[in-house]
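Just one protein chain is left out here, and the rest sit where they should.
Labels run A, B and C following the written order; every chain starts at residue 1.
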Amino acid sequence: MLKASRLLRFMSERVERARRRPARVRRLITLLRALLSQRGEVSGARLAAEALLAYESLEPGEVDALFDSLAADFSPDPAEVRRASDAYSRDASPQNLRRLQRVVEPERQELFRRLNLAPGGTAKIVALRQRVLEGLAEHPGWTALDADLLHLLSSWFNRGFLVLRRIDWRTSASILEKLIQYEAVHAIHSWRDLRRRLQADRRCYAFFHPALPDEPVIFVEVALTRGMSATVQPLLDHESPVGDPLAANCAIFYSITNCQKGLRGVSFGSFLLKIVVEDLGRELPRIKTFATLSPIPTFRKWLADIAKTSPDIGALTSVLAEIDASGTALHKTPAKVRVELTQLCAYYFLHAKSDNQPLDPVARFHLNNGASLERLNWASDVSSTGISRSAGLTVNYVYRLSDVENNHERYARDYRVIASGTIKRLARHCSLSAGNERVVVDSL
Amino acid sequence: MLKASRLLRFMSERVERARRRPARVRRLITLLRALLSQRGEVSGARLAAEALLAYESLEPGEVDALFDSLAADFSPDPAEVRRASDAYSRDASPQNLRRLQRVVEPERQELFRRLNLAPGGTAKIVALRQRVLEGLAEHPGWTALDADLLHLLSSWFNRGFLVLRRIDWRTSASILEKLIQYEAVHAIHSWRDLRRRLQADRRCYAFFHPALPDEPVIFVEVALTRGMSATVQPLLDHESPVGDPLAANCAIFYSITNCQKGLRGVSFGSFLLKIVVEDLGRELPRIKTFATLSPIPTFRKWLADIAKTSPDIGALTSVLAEIDASGTALHKTPAKVRVELTQLCAYYFLHAKSDNQPLDPVARFHLNNGASLERLNWASDVSSTGISRSAGLTVNYVYRLSDVENNHERYARDYRVIASGTIKRLARHCSLSAGNERVVVDSL
Amino acid sequence: MLKASRLLRFMSERVERARRRPARVRRLITLLRALLSQRGEVSGARLAAEALLAYESLEPGEVDALFDSLAADFSPDPAEVRRASDAYSRDASPQNLRRLQRVVEPERQELFRRLNLAPGGTAKIVALRQRVLEGLAEHPGWTALDADLLHLLSSWFNRGFLVLRRIDWRTSASILEKLIQYEAVHAIHSWRDLRRRLQADRRCYAFFHPALPDEPVIFVEVALTRGMSATVQPLLDHESPVGDPLAANCAIFYSITNCQKGLRGVSFGSFLLKIVVEDLGRELPRIKTFATLSPIPTFRKWLADIAKTSPDIGALTSVLAEIDASGTALHKTPAKVRVELTQLCAYYFLHAKSDNQPLDPVARFHLNNGASLERLNWASDVSSTGISRSAGLTVNYVYRLSDVENNHERYARDYRVIASGTIKRLARHCSLSAGNERVVVDSL
Partner (left out) sequence: MLKASRLLRFMSERVERARRRPARVRRLITLLRALLSQRGEVSGARLAAEALLAYESLEPGEVDALFDSLAADFSPDPAEVRRASDAYSRDASPQNLRRLQRVVEPERQELFRRLNLAPGGTAKIVALRQRVLEGLAEHPGWTALDADLLHLLSSWFNRGFLVLRRIDWRTSASILEKLIQYEAVHAIHSWRDLRRRLQADRRCYAFFHPALPDEPVIFVEVALTRGMSATVQPLLDHESPVGDPLAANCAIFYSITNCQKGLRGVSFGSFLLKIVVEDLGRELPRIKTFATLSPIPTFRKWLADIAKTSPDIGALTSVLAEIDASGTALHKTPAKVRVELTQLCAYYFLHAKSDNQPLDPVARFHLNNGASLERLNWASDVSSTGISRSAGLTVNYVYRLSDVENNHERYARDYRVIASGTIKRLARHCSLSAGNERVVVDSL
């Protein structure tokens, strides 16, 4: 009795929701139902194209209504799940397991699989997930919808299907334009800027998916240098002289950008770095060091937090505030400040945690990939972003092929941070460290 | 208490199975476990390549042991499923649903996703499923393993990812060689045979998947003719004169072949036909009729079955036995025999059923795609296969674009067989029909 | 006796020239001689690459010395030509003709053919000719060298070898960059500018030669419009709305640019226009009018010349001088001035001649291609170039496929200028015309 009444409630809620929906959304849902039905099997491509066109012409409010419906109505039927789950509870047979597997899969999954038949379907589904993600905070009910999209896109964007392409000046303008648009670490200001980043002593690689031929999924920019770069701006300067790639002994990964917001949660970065390191190693065997020149995005934020309780650091942050005001006067900072900040930064890497992992998101990415913390660079990124987030500091993570797997496992097991002796020493000498030893470190 | 003892039994069985496994299989399973672990995240491509290499070097018996293990040990943990299922039974919350979804997904799925990182991984996974399918009858325990592979491959081989390519004489020899090898309907005996099938009045189209660049997934062969072909051999004859495609008014789909046995259960045929019909319609607007010239693979078998109880038909089958013995003397068959067999064949299409659907597998495929039964052709395929399976008859299914969707829905709803008036009339006049009217039909 | 002394003089001059040559040029010439010798046959590619490298590192003065030598020393030997020519004069046999043909061909020809073996050789030879052309005025002695290069490049760049490619936003940046750099009619100021010229209602086509894969040889820019454009700036405005190409009835060729200065004298323009007209006609059958919107580059110059003797026109030119000073105030020009200038322009087209052909170089190009003069457009190109050369006027040449061949022949026979009735009437009413009828023409 209870069950029947619950089912009734479930049905009547669904009917009520449908009644309140805008007419265009109702029509689109009818189309989606047709796509899921027998008709979808024979007229799938046409129905899918129609449905995506209808979706793209919805007003924002209508999109919300559609997503509400996708999240609520294309879900597993709780009663059916209950029955299958009860059956399995009674008898854990393979048949009951398969039935359970079948009923817990939301109809949405099949819906999106069929939408993919439309020309350009994959790109549109990725874009749809981006809108889901953007509204997720406001619409927690979409979580299940998002989870299904992530599950589907993880399967479709399996790294085994990605194709590595080198990007250079012979690449199509429509792809290059996207690099300009997507670059998330060091903005590309003009085509001249971009061109410098594609010359003989630079490399750019991207992953592409066969279903998105003109859309990079992720790209990385590399500078081929003599010695491990300690400063960012010379790498970006479009007037810097072009070096000889054959003379380089170091590959600096100075920027890595995920392009498709709709693919958040599907990770490509480590795989891309790994492949590029192998490729470059083959092409240019003189290159022995593969390192990043990375921002430290939450250092200043962390500094501000601890400054609230520590007067010494409070003094430092006011120095930084002056620097913010006066522009890029970082080179004139007194040695004492320089040393203290660098020590604090080392301390931040080794000791500032969130859920046992390093607080710094870039550190989490590279350490989990098996890199180690190699060197801190003072006055290294004097762009306004560089100063306001990282106090102008950058860090080199180094990828040593022989250590990568080992490092990764130690990090994966207990979040062990592998760092160079210098960085460890700097952290020990930091005013926040227990022993409180304070020594001017010259080796910076 | 019970639960603990059951878990214990589950564990000890697993240990016992592992003990009995050959050493090489054990080593490979260790590798697969590593691939699934943290290490797999950073060294996935290498581990996947190693694992697939190890798999390919196993002896047949070892492969069986491996599949046993994949089917048994990489499955969901029944105890965990039970717990999640119990929790959901108590409280059908979204959280409990997601947990249930997570625990019912076998580890195998993730394992195959990671194996896909190896170069050529997708092709190897498809080949692996083919071996699973080949052993399934003997090893019913592999059913779950097969189901998971099918689920995964259905997602990866979503029709939206397939690429249509026209195959002609400029296509790579390595692909053409595969057509020769795979052709399942009308064998291609030589390169000269193949070449005739690729000339101006023929078309060949195939679907390719980006991860299998040199392997067709499915292909269809088309003859461009004046009038709807009633006989097969002239279409295949490599010495037949080449017609002018611009003068053709009819496209005959005389062969369609699924190439990848490992993709059984993922259907591409209807989608391919649909796209090819659209493509040809655009390229050659004079073509108004899109039809097949299809075998009737189970007609003789059905005939033999009913002959056991019907003396009239018994007489017919002895005529057929004579034909089998004397070779292709079909043209000399007395008119009476010809008429009776054709009527029986029409009857077979309209009334011989299995689970409410037509007995004939080719009919099921085309009728479900929305085609209609148009015409029966006497002495149409006089190859030994043609005679032994279809009594030399063939059938034209016609695809009328305006009717396809409607036909499909009627078939999908209640397996309604759409047939031409002639075919219906033939069936009515068949000796097996109730009214038992017997008229010589001249319009054949 | 005479002959011997002449040969002696010829030889001693050659030796003297060689003596005065810079060392690096002497070494390069030795290399070129080796390339021409037996060694060149077996080591041609290496020698050619070396020679071109050596050439590219010469100082300007050394290049002059090299060209002097190529012009003087790699020429036919006059004595030998004389002998062959004498022999032929005595006996016009085929043998004597062939010998004559052989000896009149300068060694340079073979030299350049062998230089072409170097990687990138063709591009370098085209560049070399550009330098020859640039120095020709100052070094009349290089005329023969230039003639040989032109002969060779005409053969190699036979239009039958050129490949038409559509240029759009998916084209490689390195090619697009060259359009920006080469555009000779309406400068492209930025990538944004360029992008507008490649959108749906624009077309850009270029000819490429297989030996210069990244270098356009010539390109044309087309706007697809409703109605024949009368003004230039809206076509160039990068903020103009993008029209629907399927709604266009007119294709305006608003810019055509020869890219390779080293190919001067090898003509591609007519062939390109012809092919593009055919291509567009096939792709967009609604387009009925193929017209240019062309500058009138020497109109102001001609005006200034005749103003010297004609006071009326002198008054006009002072009006123009005011316009020059005040910027683009062309719209405010009194109607009388407008009419007079337009009449003068029509007169200019029909009556201003040089060697019986129209004075205007663009008119010569299009009329010779079979186009006709259709319409003059007032205040049509208000760029500073447009005003200073063409008084802001432009002209539409129309290509009517049915008339092109006929028009061309009439032009080719006696330089007949085919013009519309309006243009003829305007010219008749011009103050310079005999009858001197002056009527305000409203139909402008």
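Here is the rule we go by: contacts are C-beta pairs under 8 Å (C-beta built on N, C-alpha and C of every residue); 3 or more make two chains touch, one makes a residue touch a chain.
Every value quoted in this text rests on a predicted model; they were computed, and no experiment measured them.
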{"item": "In the full complex, displayed partners of the excluded chain", "value": "B, C"}
{"item": "Option touching the unshown chain, where C:122, C:380 or C:394 are the choices", "value": "C:122"}
{"item": "Option touching the unshown chain, where C:105, C:214, C:237 or C:312 are the choices", "value": "C:105"}
{"item": "Contact partner of the left-out chain, one of C:60, C:160 or C:285", "value": "C:160"}
{"item": "Hidden partner interface residues of subunit C, rising order", "value": "38-39, 41-45, 76, 78, 81-82, 85-86, 88-89, 92, 94, 97-98, 100-101, 104-105, 113, 116-118, 121-122, 143-144, 147, 152, 154-156, 158-161, 163, 210-211, 270-271, 274-275, 368-370, 404-405, 408-409, 412-413"}
{"item": "Contacts of subunit B with the absent chain, listed as residue ranges", "value": "169-174, 176-177, 191, 195, 214"}
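Following the convention adopted for this analysis, only the chains that are shown with their structure count from here on.
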{"item": "Chain contact graph, described as a line, ring, star, complete graph or other shape", "value": "line"}
{"item": "Per Cα centroids, the chain farthest from subunit C", "value": "B"}
{"item": "Rounded Å distance between subunit A and subunit C, as computed from the means of their C-alpha atoms", "value": "53"}
